[in-house]
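Removed from the display is one protein chain of the complex; every other protein chain stays in position.
We just call them A and B in the order they show up, numbering each chain from 1.
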Amino acid sequence: MSADTAGQKSAFQERVQHRAPIILEVRGLHKLFGALSVLRGVDLVVREGEMVFLIGPSGSGKSTLLRCCNRLEEPTSGAVLIEGRDILGPKVDINQVRQRIGMVFQSFNLYPHMTARQNVTLALCKVARKSKVEADVIARRMLDHVGLSERIDYYPSALSGGQQQRVAIARTLALEPRIVLFDEPTSALDPELVNGVLGVMRMLRNEGMTMVVVSHEMRFAREAADRIVFMADGEILERGTPSEIFGAPRHPRLCDFLSSLGTV
Amino acid sequence: MNDFAVNFFNLQILSRVWPSLLQGLMLTALLSVVIVPVGLAIGLSLALLNTLRICALRWAIVIYVDLFRAFPPLVLLIYVYYGLPFFGIDTDAFWSVVLALVLNTSAYFAEVFRAGIEGIPHGQIEAARATGLGSFQAMRYIVLPQAIRNMIPDLLSNVLESVKLTSLASAVTLPELLRAARLAQGNTVNATPLIAASVIYLAFLWPLVRLTTRLQRRTLAGQK
Partner (left out) sequence: MQTFSSNFLNWDIVQNYLPDLLAGMWVTIKLSAIILSCGLIVGTGLALVRMARLKLLNAIIIVFVDVFRALPPLMLLVVAYFGMPYLGLRLTGFPIACIVLAGVLAAFTEELLWAGLSTVSVGQYEAARSTGLTFFQMMGYVVLPQAFRLIQAPLASRIIATTKNTALASVVAVPELLSQANTAQGYSGNATPLTAAALGYLIILLPMVVVARRLERAGATR
């Protein structure tokens, strides 16, 4: 297990890092697409309540790593453990496991033929086997939580991008996941809608949700992330707290990356 | 297994019936070559007339199109074939077939053309008119060229259907490919002619099917 660099930490961060149980552990993950090596031996540990940000140039394997964590991509080798249990084995019931891992996509992927409410209740009824009434109550609560209680019966086509993404977040939260994976959640949004979604993510973090986020929102990373992981060419090159990564970057690739972004 | 080959892939019988099958193929080709262009022409004319926006005319066209899309072609064929003599028109079976199938295919082509023309944004016509082009010129130089490019997959699949329809002519004893095969099968008491005719149809139509599949998929993706 790789050691995270020590640095200035708040008491909160101390508690999170050393007392909280490990929710997600990735060991020696490799992923080959044909001859192309997209992940080259990645190790990662995410503890309960942490928000971990994955940053890096495009093609670095950040999204692939995320997608391996809920087996949307099958790793070529390595291990992925959720709450200590290997999810890559052949006998694993991946559908049950996926209730505990939430995923939010860049293109929202709401079901266009269903209302916001139905988008949320579908998995509740079919996977978590809640009754229709129960599912409805949960859906209402979740959509209210993300600030969309007035649009519960709207179809995705009648919602703005930001609202659609918030429905998508409600959809995964409804299943009470232990960890939520965000794959560039705001990259497809018009600038003025980004803050709405970031606000929901901030709220989730303050409620103690474990989150792994792939994103280019560096300001948000600086302000909200507990740890930042920098990836390039399929490997993790540097890890640290936001102040370490942004304030005192060490790996040359990270320095290049940060300078190419301009002022953060 | 040998039995199977003798009954379905008998080369001796094939060599005997081959000439009549070839003649049948010629007739099928002739039918297609007459029916398809006439159907296209009538269909296009109907679609163009439709753009005139004359209410009574539009209604007449809708009735024509829906009637001949709903009328089973075989029923129409037999109706025309047996019915024409009662009108005192004594003509070749060939022309009954042509008339019936032209009525059918022109209705389908009219629909394709209509959808294609209406699919071109009105702004195109406005831009054309604004530069002084007459409405006929706008149609000819601006709308139709674009519309036809969009319509090619549908036009192609309808042409394919039309060619397949020619096989119905066998029902009124026109000696096209299918009938030639049926007669040969009856005469030789062997199924080889039927297989041979199928292979001939496939040789010409399979490539067309593959082409329409590829084109249809592209249209679907564009419609999303």
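To be clear about the criterion, a contact is a pair of C-beta atoms (placed from the backbone, for glycine too) under 8 Å apart; a residue touches a chain by one contact, two chains touch by 3 or more.
In this text the structure is predicted, and so the values were computed from the model without any measurement.
Trainee: So one chain is hidden, and I want to know which residue out of B:A56, B:A70 or B:A130 touches that hidden chain in the complete assembly.
Mentor: Of the candidates B:A56, B:A70 or B:A130, B:A70 is in touch with the missing chain.
Trainee: Check the options B:V34, B:A93 or B:L194 and report the residue that touches the missing chain.
Mentor: With B:V34, B:A93 or B:L194 as choices, the missing chain is touched by B:L194.
Trainee: Any idea which of A:L88, A:L122, A:V137 or A:L258 touches the chain not displayed?
Mentor: Answering carefully, the residue with contact to the hidden chain is A:L122.
Trainee: Looking at the whole complex, which of A:S60, A:T115 or A:T172 touches the chain that is not displayed?
Mentor: Residue touching the chain left out of view: A:T172.
Trainee: List the subunit A residues touching the unshown chain?
Mentor: 70, 72, 95-99, 101-103, 105, 107-113, 122-123, 126-128, 168, 171-172, 175
Trainee: Applying the definition given at the start, please give the residues of subunit B touching the unseen chain.
Mentor: Touching the missing chain: residues 4, 7-8, 66-67, 69-76, 78-79, 82-83, 86-87, 115, 118-119, 160-161, 164-168, 170-171, 178, 181-182, 185, 190-191, 194-195, 197-198, 201-202, 205-206, 208-210, 213, 216-217, 220-221, 223-224.
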